[in-house]
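A single protein chain has been omitted; all remaining protein chains appear in their positions.
Chain nomenclature is as follows: A and B, assigned in order of appearance, with residue numbering initiated at 1 for each chain independently.
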Amino acid sequence: MKEDLLKVVGIRKWFPITKGVIGGLFGEVIAKQKYVRAVDGISFEVRKGEIFGLVGESGCGKTTLARVILRLTKPTDGKVYFENRDIFSLRGRKALLKFRREAQMVFQDPYASLNLKLTVQDLIFEPLKIHKITVNKVQDLENVEKALEMVGLHWTKDFMDKRPPQLSGGEKQRLALARVLLLHPKFLVLDEPVSMLDASLKSVILNLLVDIREKLGVTCILITHDLTTAWHMCQRMGILYLGKMVESGPVENIIKSPLHPYTKALISAVPTVDLLTKGYKIIDQTITGQVPTAIDPPKGCRFHPRCPRAMEICKREEPVFTETDENHMVACHLYT
Amino acid sequence: MALKVNNLRTYYFTFRGVVKAVDGISFELQEGSILGLAGESACGKSTTAFSLMKLVSPPGRVVSGEALFEGDNIIGMKESEIRKIRWKKISMVFQSSMNALDPVFRIKDQISEAILTHEGIDKLEAEERAKEFLERVGIERSRANDYPHEFSGGMKQRVMIAMALATYPSIVILDEPTSALDVIVQAQILKLIKNLQEEKRLSIILITHDLSVISAVCDRVAIMYAGKIVENSSARTLFKHPQHPYSEGLIGSFPRLSQPRHSRLISISGAPPDLIDPPKGCRFHPRCPRAMEICKREEPVFTETDENHMVACHLYT
Partner (left out) sequence: MHEYSKSTAFSILIGAIIVIGLFSMMIFGPFILSYGPLEIGGNALAPPSLNHLMGTDSVGRDVLSRIMWGGRYSFLIAMIAVGMSSLIGTFSGIASGYVGGKIDRLLTLLVDCLYAFPIYIMAVTVAAILGPTVVNLAFSVGIAYIPRYFKVMRSIALSVKEKMFIEAEKCLGAGSFYIIYHHILPYIISSTIVLISMGVAQSILMVSGLGFLGIGIQAPTPEWGTDLSSGRNYFFNGAWWVVFFPGLMIFLAVLGFNLLGEGLNAIFQERGVETYGT
């Protein structure tokens, strides 16, 4: 049993809906406080060295979950253990900084995640500055060059003086990756790293990520809405719906024998670039409606209003996340 | 044949130089079929659509070419003439157009407006038709009175499709209709598009960079690169036997559920060229894994290799 690098237990993140001045002053007297239940009780583990996929559509809470895992926001409930330490009980700047060196994130939007006013030079040396791990000019330059080479960028005076608006989407994303790699992290969260890139660039960056993982042995969480990306890159994955994890396990098991009706719908909704059949069959199995709001999720199983196999119990009771096969877990009354 | 485009050229005359956004493309749209126009950003696919609808804004303009629709060449028509066609006979759903809905008007009013601008029927009739089309695209009639902010992204996109259909056009151009949407909503929209094609014998041009969307709905595909069409064939043939190296690379860069996992994806090195000064000869040669000497000098001619399969590549001439 490989050891767990990360253990997420019962994370809940509820965002209070702001009520304005009067509401804020009088509190609960006017109306019951409403919350957006972005993440509503998720637990899973990530094993050392693997790529774990968090798959779900928009509104499922995957980005919020990532921010909690990286301690960018406090959870309403639950704990996160990184190498068996509770990251929310870390005290002091030194401990926090150490965590930040070991756990990092590549953001989804390369156009928004870099300060447009700084040059590439400033941006690439920043991690060294922030963590005070500069050695001397020569050594730093070497490290920076190595990081840039690793992501496929080249050190030239011209390039160093550019600012993000002058870089392409792919170059920006690579720069963001290089900055993070300079810290030699053990753990990387990749939030939809290729969803905003062109098709041919997607494959380049995905290949790059595979290389990096092989060379550096970094453990990763890959957040994506695209099942085919998860299929390609991840060993295990978790399917998220409306703030809950509905199924998790080895990627092959889930794709070949999906259990939860939502997972099945996701798989059947993927239009594949592969035409042994005409492809209509794929579309016919979709479910109707759209993801409901996270403010007032359906009672019982959250998926029941759209579920083609909903039963009476689904409307009343929330299913518990249980193990069906080896490592294959699902939250559905069909299997309990 | 619903539409026949011959040698269309649209250039943008900017300070830095002339951007040859669309540089001599030709294709046919069969009646009642869905043609996919595929390519990455800046390959010219959206510009093609704008050119057909006389929506190219300065500093761009259509330089040459013709587009035959119902016997007439719609390129070069006067504004007054094309207005009779635009949205009446050929309509378009723009990229992210769901953001184009006016937040202060009700949905039914916005659709009615589209109808009333082109037909002289009375307001009630237009509203009725608006509700009818909303139903057609899978939205309950009762929601016609809502405002755009009460609709989700997928629903708004469907409203735009309803708006494009409400005037009973014969051709609909969809520019990235699902790129901002989740995969399940995307499947619902694609299903809708397919149904509409079957029910109403609509001829559709579907513009997208996402080959998986193309594979799901399109009958024929034209792959564009740097302002030119490099391959044009039936969808099935393209995905089974792509001929142009770019098509191969593009298809290969999409991971598939049927592929073995962790195999390396095919990636195309380099970046799309600058359209002001594209490479001499075949525009793809700097990135082509199978480039030959002749590719650097001569532009390949668009020729038919198999039945209804056309490629512009020296490997096949």
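Here are some notes:
One rule holds for everything that comes next: a contact is a pair of C-beta atoms (placed from the backbone, for glycine too) under 8 Å apart; a residue touches a chain by one contact, two chains touch by 3 or more.
Since this is a predicted model, take the numbers as computed values, not measurements.
The missing chain, though absent from the view, touches A when the full complex is examined. When the omitted chain is restored, the residue from A:Ser43, A:Ser58, A:Thr76 or A:Ser113 that touches it is A:Ser113. Interface note: of A:Lys7, A:Lys79, A:Arg101 or A:His184, the residue touching the hidden chain in the full complex is A:Arg101.
The chain that is not drawn here is touched, among residues A:Arg93, A:His154 or A:Lys215, by A:Arg93. Note that of A:Glu126, A:Glu145 or A:Asp211, the residue touching the chain absent from this view is A:Glu126.
Panel shows chain A; residues 67, 70, 72, 93, 96-97, 100-101, 104-105, 107, 109, 112-118, 126-127, 130-131, 176, 179-180, 183 of it touch the chain omitted from the view.
We adopt the following convention: only the chains that are shown with their structure count from here on.
Within the complex formed with chain A, the residues of chain B that make contact are 40-41, 138, 152, 154-155, 182-188, 190-191, 194, 209-213, 215-217, 235-236, 239-240, 249-259, 261-262, 264-269, 271. Within the complex formed with chain B, the residues of chain A that make contact are 57-58, 168, 170, 198-200, 202-204, 206-207, 210, 225-229, 231-233, 251-252, 255, 265-276, 278-280, 282-284, 286-288, 290-291.
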